[in-house]
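Note that one protein chain of the assembly has been removed; the remaining protein chains are unaltered in position.
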Amino acid sequence: MLKKLGLTAGALAIAIGGTVWFVQNRDAQTATASGELRVVTTNSILEDMVEQVGGDDVSVYSIVKRGTDPHEYEPKTADITATTEANVIFHNGLNLETGGNGWFSKLTKTANKRDNQEVFSASRLVEPLFLTSKGKEDEMDPHAWLDLNNGIKYVETITNVLKDKDPEHAQAFQKRSDAYIAKLRALHNEAKDKFADVPVEKRLLVTSEGAFKYFSKAYGIQPAFIWEINTESQGTPEQMKQVLAKIAASNVKSLFVESSVSPKSMEKVSKETGLPIYEKIYTDSLAKKGTTGDTYYDMVKWNIDKIHAGMLVD
Amino acid sequence: MTSIGEFIAALGHYNFLQSALLASVMVGIMSGIIGSYIILRGMSLMGDAISHSVLPGVAVAYMLGINLLIGASAFGVIAALLIGFVATNSKLKNDTAIGIVFSAFFALGFILISMAESSTNLHHILFGNVLAVSDRDLITTIIVLAIVILFIVLFFKELLITSFDETFAKTYGLKTGYVHYGLMIVLTLVTVSALQTVGIILIVAMLITPAATAFLWTNRLTTMVVLASALGALASTIGLYLSYTLNWASGPAIVLVAALIFLGSFIVSPKQGFVTKLMGVKNA
């Protein structure tokens, strides 16, 4: 027994030692592919912005596919390999990709990518708004991009990073960026004017997630929501009570539901209040390619048009 | 097949894939070893129970910020003790006692986890996420593997006799209770390690399937244990390859491969006799 034990213990010690050595001495993960600048984005909104600025000079891989919620996500093999091979990684920041105990930071750690070296927050220049729920007042609301002014700031940040990483194409990037920002700015001003003709007591935007703080602040309307942010419970009795109260206190005639959440809770609200769900709108994700709302510009325009029309309903 | 070549190339290239493979293989080996004893002792339900019962331990470990292994193991052991207590002190049969205790623990764990964590982490715990294995996890896993192997080598004959003929063991003075609880503790450690690769829900598959497959091929215990661990490692490797190539969830892929290997063995093994019986009929 002693001999058997000794041999076994010896072999095991070697195995443990070997593992420790292996783990500490293998090369730190680096990207090895070459060619055009490889960019990875967390969601489809950032993906579109990067494509608008980068054009054919970059190749973009987006992790969270359209229609899926980027708050909580389970990275697959393809996501991890893409992230490992990326030169630049954009995330929204502002508490968006932090569900699941920080799925995005875990991913970048696995891929050995560091903040401000390969990993950049697109919302760096944005002035954050915070959650209003009790006990959560120091958590940031991530949905800054729904206000076009912030979207412009995103594009500026993206442009600067791309220029820095790929100076050869800096001029091309800047040119595309300028044209794109001009387009966004025009839409932004149009939106500000548009909501002025909705009576005040109808300016309540009812959605499932409280994603429209920035949007509401920019365009002069009031947000109401069932749950404040996707990482918390969705559709609890308490939440339902408060949103029904807000609807009752106003004269709103339309409800809205987002493309990337389950419509069940809003359907319940619709049944309770007798108000119809006017239209599907987009928050955390663009529409599927080939349908209306499949670029950032189109998505925000869709939101503005539909919300405005829904509010004017009698 | 080029995709196998691609997988091997990717292994050389991506650290996360290397870690995933090492972790899965280690878990496959330790599950095969302990699983052999679990199925021979007719404790497959117990294996499932312990794996579900560690959930509150995981929740408590998160909440108190202590080591996952310790928190989970504590609850695994408590569950084993509770099951033993209920079974011996009531007229209820063993599987009833097991069912009651483990589902209660699991429910408690679910509530606690929902309070402490968001749902994605629960998804990890329930189904595993071997692509996110950290260096520290890897080292912890191989230490658990070492403990398992040492336990089996040190107590080989005690495990053998208590699995085969517990009454006889008691008559010559062996403290069979200690062997049982020792095995439960090691089972708990294996369960918690296997959380990484296949998650709570599928751990029982890794305990049972490779061992059952091995049972179909041999009449010797030592061979069975070694074969079970080899099959566990094989299923893990092939499962990970499929996960990489087809973008499947890794835990379920591993379990499916193990089940297919079992199916094949079930049809072909001489011990089972399907093919030999068929061939016998043909020759008649």
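A and B are the chain letters, set down in written order, and residue numbers restart from 1 in every chain.
Criterion: a contact is a pair of C-beta atoms (placed from the backbone, for glycine too) under 8 Å apart; a residue touches a chain by one contact, two chains touch by 3 or more.
Please note the rule applied: contacts and distances are computed from a predicted model.
You can't see one chain of this complex, but its UniProt record names it "AdcC_2 protein", from the set "Energy-coupling factor transporter transmembrane protein EcfT", "Sulfate adenylyltransferase subunit 2", "MBOAT family protein" or "AdcC_2 protein".
The residue touching the chain not shown here, chosen from B:Ala10, B:Leu40, B:Met63 or B:Ala87, is B:Leu40. The chain omitted from view is touched by exactly one of B:Leu221, B:Ile238 or B:Ala259, namely B:Leu221.
Of the candidate positions B:Ser31, B:Thr141 or B:Ser163, contact with the unshown chain belongs to B:Ser163. Although one chain is hidden here, its contacts on subunit B can still be listed: residues 40, 154, 156-158, 160-161, 163-165, 167-174, 215, 218-221, 223-224.
By the touch definition given at the top, subunit A reaches the unshown chain through residues 1, 4.
Just so it is clear, only the chains that are shown with their structure count from here on.
Distance between chain centres (mean CA atoms), subunit A to subunit B: 38 Å.
Only residues 10, 13-19, 22, 117-121, 123-124, 129, 131-132, 134-135, 138-139, 142-143, 145-146, 149-150, 153-154, 243-244, 247, 249-250 of subunit B touch subunit A when the two sit together in their complex.
Residues of subunit A that touch subunit B in their complex: 1, 4-5, 8-9, 12-13, 15-16, 19-20, 23-24, 26, 29, 32, 72-78, 80-81, 84, 99-101, 103, 106, 109-112, 231.
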